[in-house]
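Submitted below is the structure of interest, expressed as structure tokens.
Omission of a single protein chain aside, the complex is shown with its protein chains in their original locations.
So, subunit A:
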Amino acid sequence: MCRVVDLHQAVLVKNDERAGALRTELAARGTTVVNLLSSPGSGKTALLEAELALAASRGVPVAALTADLATEHDAERLARAGVPVKQVLTDGLCHMEADMLRAQLDGWLPDGTRLLFVENVGNLVCPASYDLGESLRVVLASVTEGEDKPLKYPTAFGLAHLVVVTKDDIAEAAGFDEDAFRANVRQVNPGVEVAVTSARRGTGVGLVLERALAVAAGGAVHRPVMARNGSDGVGDSVAGGGTGVEPGGVDDAMAGGVPVRGRS
């Protein structure tokens, strides 16, 4: 005799719960998390350095935690802004999870930090599935990565609250077709804002900081289509949704002739 038990639990529910708890805890401390996702070499560290420097110059208390430092030099660059910067080692894991972030904060994150930027592992596949307790998820692509990047990584771009184009100063040399890129972003995430930036020229840097501060001030955040039926995903949690447990049931899920519910 065998038996089948209906669980209907999202497999990522544990991470989602921890992320939700972390979001609540940090909100009580006045801190908003900005999760930065991109491929390696997309200019994420350069943009982050520019954001930290701009925030520091405006007296906005910020901090950065990075899981994606290619070199020691990157750490030095980030530290130049004079704000708290910490590196987290993921032990080869391809993404960060909420409890990994949580474990870094005590004794490090200063009280009153307004924005905590998290530079996720350089990868557009795995980190997309993990809510870190962020309130703003930013997905970056440089002009050298091609206009079809959003279609190659639809989960990452589809769940973004803000899409950022980097290295706009070399867009012409790279032959970047911004209209085509925007159309592809729109296909997987209609309504999401695309900010075009150049860390070298300093363009667009202020816009990204303003968007982050607006969210920190309680402003509405874009709600991606892909986050709207979520059994996982950041959108649900941001919206205060449930644990991913869907109604409906064992009858539907168990259709197909497999012997189920053998015991009454």
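As a working rule, a contact is a pair of C-beta atoms (placed from the backbone, for glycine too) under 8 Å apart; a residue touches a chain by one contact, two chains touch by 3 or more; residues count from 1.
Just so it is clear, contacts and distances are computed from a predicted model.
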item: Chain excluded from display, named as in UniProt, from "Indolepyruvate oxidoreductase subunit IorB", "Spermidine/putrescine ABC transporter permease", "Hydrogenase maturation factor HypA" or "Pyruvate dehydrogenase complex E1 component subunit beta"; value: "Hydrogenase maturation factor HypA"
item: Selected residue (touches chain absent from view) among A:128, A:162, A:195 or A:221; value: A:128
item: For subunit A, residues in touch with the removed chain; value: 1-15, 93-95, 97, 125-126, 128-130, 150-152, 154-155, 158, 186-191, 225-226, 228-233, 244, 246, 250, 253-254, 256-260, 262
